[in-house]
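Just below is one structure, and these are the notes that go with it.
Removed from the display is one protein chain of the complex; every other protein chain stays in position.
We just call them A, B and C in the order they show up, numbering each chain from 1.
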Amino acid sequence: MNNRKSARVLTMALMAALAVPLTYGVLQLPTPGQADAPAHSNVSAKYIEAGAELAGSENLVTGVLLNFRALDTFGEVLVIFTAWLAVAAVAGGAREAGQDSIPPSPIVDYVIRLLGPFIAIFAVFVIVNGHVLPGGGFQGGVVLGAMLIMLSLVLGTGVVEGVFSDRVWIWLRAAGVLVFAMVALLGLPAAGFLFGLGQAPALRQALMMALELAIGVGGGAVLAGLYFSIAGTHRS
Amino acid sequence: MTVELFDLRPLLAVLISLACAGAVFAVRENPRWRAIWSLSAAGVKFALVWSMLPGALDGKIHAFGFGEVLPGVAFGFRVDALGLFFALVSSTLWVITTVYALAYMRNSHSLSRFFGYFALCISTTVGIAFAENLFTLFVFYELLTVCTYPLIMHNEDMAARRAGRKYLLYTLSGGALIMAGMVMVYTEAGTLSLAEGGILDASAGHASLLTIFVLLIAGFGVKAALMPLHGWLPAAMVAPTPVSALLHAVAVVKAGVFGILRVIYEVFGADLLRDLGYADWLAMLAGTVIIIASINALRQTHIKARLAWSTISQLSYIVLAACLLVPLGALASIIHIANQAFSKITMFFVAGVIERATGKTRVDELAGVGRQLPWTMTAFTVASMSFIGVPLTAGFVTKWYLSLGALQAGSEVFVGVMVISGLLNAAYWLPMIYQAFFRPLPANRPDAVSVSPMMVGPVLICAAYVILLGAGASAPAMPFSVAEAAARFAIQLGVWPQ
Amino acid sequence: MNLAAEAFSHVDYLVTVALFLIGAWILLTSGNLVKKVIGLNIMETSVFAFIVTTGMIDDGAPPLLAAGVEGPFASPLPHALVLTGIVVAVSVTSLALVLILRVKAELGSVELDEIASAGEQPGAAAPPDSRGHAND
Partner (left out) sequence: MTEWPHWLPILAVLPLVGGALTPLLFHRRPVAAWFWAVSVAAATTLVAMTLLLKLIASGGLSYAVGGWLPQYGIELRFDEIGAFALPASLLVLLSLSFSRHYVARAVDSGRISFYYALILINLGGLNGFLITGDLFNLFVFMEIFSVSAYALVATAREPVAALAALKYLFLGALSSLLVLFSVGVVFAMTGTLNIEDAAADLDLSTPMPAALALAGLATGFAVKAALFPVHFWLPDAHAAAPAPVSAILSALVVKAGVVGLLRTLELFAGGEGLLQPMLNSIVWLGALGALGGALMALVQRDIKLMLAYSTVANIGYILIGLGLSTASATTGAMIHVVNHAVIKVLLFLAAGAFIHRTGLRCIDDLRGLARRMPFTAFAMGVGLVSLSGVPPMAGFVGKWQIAVGALQAGRPILVAVLVIAGLLVLAFSVRVTNAMYFRPPSRISAAAATEAPVSMLFPLLVLTAGCFGLGMAGQVMLRFVAPAVPGLYGGIP
């Protein structure tokens, strides 16, 4: 972008050229919020009318995620694991674990240590009640990850990362992918198709719970892993 | 009554020198084995091609098809009279050139690469001769470029690299033009096969027919050194003499001219071209090329440069004869392939001998060479007589039939062109002969180094052939009768002057 | 006249389109790599907002079928899609940040102009071939 002036004008023109079809096209879409819009009458109508019994969870979004469109979620879990893989493969320079962070002020230190366990409980609650209340594997995983990052800020990445050995951390991060793969294979006997959870309520419930936990723990471990890599490389 | 015979010989003819090339590459720097491999392959190929002569004489056509690579695009060989004639000339000359090259290149470097690509060249030339359709012809045409490039680059010095680059620039763009032409022929005619003779018809519309004609003629014209596209030929003279001999008498230029013959007779067909009138323009171009190239030859000081320009003008003889679109013209063009090949190769061999024996390469240094190398210079004189068109030599036959053809086609101007070119040829060959024989040897000239018989032998054999072609033109076993068969096939006209 | 009414009812879409353009502008014109990542995130949020609004129903309840909850339910599909989209956004952003760290460590700066100008002198960002020894 060395000749910044002409580049800006060029992008300005591009933006204007882009804006006209975008607005005009979007305006002609069916108005959002109308009950008769195609977005509600087609696939979503089927989910709402028969979704709960078929998917086995009142929270239809989790039903869609884990049951109807399980392949998407498998892809999803894999993308987040690939992100960690990529960061680990690309992070420049050797990463020394166990480097002490700048000690935050004692108040922040004390408050975080106090809140730590409560956040953990909340994370578990969000993961476990995914099929009833809004929440689920990803959301719980993010809360778990946030807690781990907060603690490593206070206690130092070395301490939090030292809780498990490298090998265990990798297995934790891959939990989401592995459990999902196993559930997918289990789908063959259960529902006659890969990624199927079958109609037997007890089995379906157990499988969904396993998935939720795996995605939660996996997601949290990966987010923590991302922070460790970024935090580690920063200092090297 | 042409009978289509399934026969392995065309395929074997191509594969023989391929195998020989492989063997030569494998045998690395062992001169004895290399000589044995090259000569035996040359001999076997010579025998194979000549074994097909009797069959071809009484109308049998040997064919070998591989099947379709793409819909309408097949890979196959079909030995018709025209193809066989070209293969006869090239395989005969290849035996002689191999003998000559073995002697000439004895102390040169990276000889296994030289003789390997030398053999590959001939296998592609025979492949071009036997191609059943434009696609196979194009494949071997491009492979010929790839095989001759290392030969031109043999000396690996600056001049060789520049000549190689120029050669590639011309021939590869020629290949691209043919590719475009081929695509248009395929879309217009639906097939690329040269078997039916005249696959295009007037329904294709003037614009696309003219484009196809220009693309194909220009594409093949590059290798046939038609005037605007000839730039690479004089530059390629830096290559060693056997390579120039092979390139300019047998393989590359003849492939170009052969391609033009195929386009005129088998892709368009004589009748369609007569209606369209494109051939007259090409004839005019060929005529001018004959004159201008001869004038240029006058100005050249190096022997090999003069030979190169004479080749350019001789090639246009063939194109001119073909464009007359009359049976005699076709006969003249086909027979001139042999005449020009043998005469020109004799001259190249002579130039090589002179260079080896006396180290002289310029025209004005030839004073007294006749006394030093009597036999070589007599062969040179015979070849010059053939180019000038003296009776009893090969050149005369072509000029004779070409003039008859021109009269039959009603364009007398080309008879004038024949006469003028004859005079010009005399103008640039006779002084050389005069200097060689009638000027005294300069005093301080060291006496000639003795030259191995393996180099003088081929010179004499080719000179003999030139006379044989001229005198025994209508002898039965002579290639002349094959040329007649080819002409009759090419024109498919009932009337044929006996 | 109906264009204005149409525009009013589609205001949510227009806002997402505006956000999309702002994000694109930042991504394309800012010289600082971190600003580019921010621009990318703005674009991602705008697309997710757009997808969620397609599934919105006026005064509809969220798609949780607990007993006793009636009324039109918002369609659950866009929410599932956006959840997946958000995770993709997180992974792309984290990879981008690590790459920026590496660029900073190896090329000395996160400003494209500085990297470009540093590129000219055969200093930090030497072209790969002249430092071929990396593979010896």
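Assume a contact is a pair of C-beta atoms (placed from the backbone, for glycine too) under 8 Å apart; a residue touches a chain by one contact, two chains touch by 3 or more.
Because the structure is a prediction, the values reported are computed rather than measured.
J.: In the intact complex, which of the depicted chains does the undisplayed chain touch?
T.: In the entire complex, chains touched by the missing one are A, B, C.
J.: Just to verify: which one of A:115, A:128 or A:170 makes contact with the chain not shown?
T.: A:170
J.: Identify the residue among B:187, B:288, B:301 or B:452 that touches the chain left out of the display.
T.: From the options B:187, B:288, B:301 or B:452, the contact with the absent chain belongs to B:187.
J.: Specify the residue from the set A:35, A:89 or A:108 that touches the hidden chain.
T.: Checking the options A:35, A:89 or A:108, the one contacting the hidden chain is A:89.
J.: Which one, A:75, A:116, A:134 or A:158, makes contact with the chain that was left out?
T.: Hidden-chain contact among the options goes to A:75.
J.: If the hidden chain were put back, which residues of chain A would touch it?
T.: Contact residues on chain A toward the absent chain are 21-22, 24-30, 32, 37-44, 46-47, 54, 67-72, 74-76, 78-79, 81-83, 85-90, 92, 166-167, 170-171, 174, 177-178, 181, 184, 187-188, 191-197.
J.: Which chain B residues would touch the chain omitted from the figure, given the whole complex?
T.: Touch with the absent chain occurs at residues 68-71, 73, 75, 135, 138-139, 142, 146, 150, 153, 156, 161, 164, 168, 172-173, 176-177, 179-180, 183-184, 186-187, 211.
J.: Touching the hidden chain in the full complex, which residues of chain C are there? Just list them.
T.: Answer for chain C: residues 20, 24, 27, 33, 36, 40, 43-44, 47, 50-51, 54, 77-78, 81, 84-85, 88, 91-92, 95-96, 99-100, 102-103, 106-107, 115, 124-125, 127-129, 131-136 touch the chain left out.
In this text, only the chains that are shown with their structure count from here on.
J.: Please categorise the chain-chain contact pattern as a line, ring, star, complete graph or other.
T.: Looks like something else, not a line, ring, star or complete graph.
J.: Determine the chain that sits nearest the middle of the structure, using the mean of its CA atoms as its centre.
T.: Closest chain centre to the overall C-alpha centroid: B.
J.: Please compute the C-alpha centroid of chain A, do the same for chain B, then give the distance between them in whole Å.
T.: Each chain's C-alpha centroid was found; their separation is 74 Å.
J.: So how far apart, in whole Å, are chain A and chain C when each is placed at the average of its C-alpha atoms?
T.: 16
J.: For chain C, give me the residues that contact two or more of the other chains.
T.: In chain C, no residue touches at least two other chains, as defined above.
J.: Which residues belonging to chain A are in contact with no fewer than two other chains?
T.: Residue numbers touching two or more other chains: none in chain A.
J.: Name, in rising order, each residue of chain C that touches chain A in their complex.
T.: By the definition above, chain C touches chain A via 3, 6-7, 9-10, 12-14, 16-17, 20-21, 24-25, 28-29, 31, 53-58, 60, 62-66, 72-73, 75-81, 83-84, 86-88, 90-92, 94-95, 97-99, 101-102, 105-106, 112-113, 116-117.
J.: In the complex of these two chains, what residues of chain A are touching chain C?
T.: Counting only chain A, the residues touching chain C are 1-2, 4, 7-8, 11, 14-15, 18-19, 22-23, 26-27, 29, 31-35, 37, 39-40, 43-44, 47-48, 51-52, 58-61, 63-65, 69, 72-73, 75-76, 79-80, 82-83, 86-87, 90-93, 132-134, 138, 219, 223, 226, 229-230, 233-234, 236.
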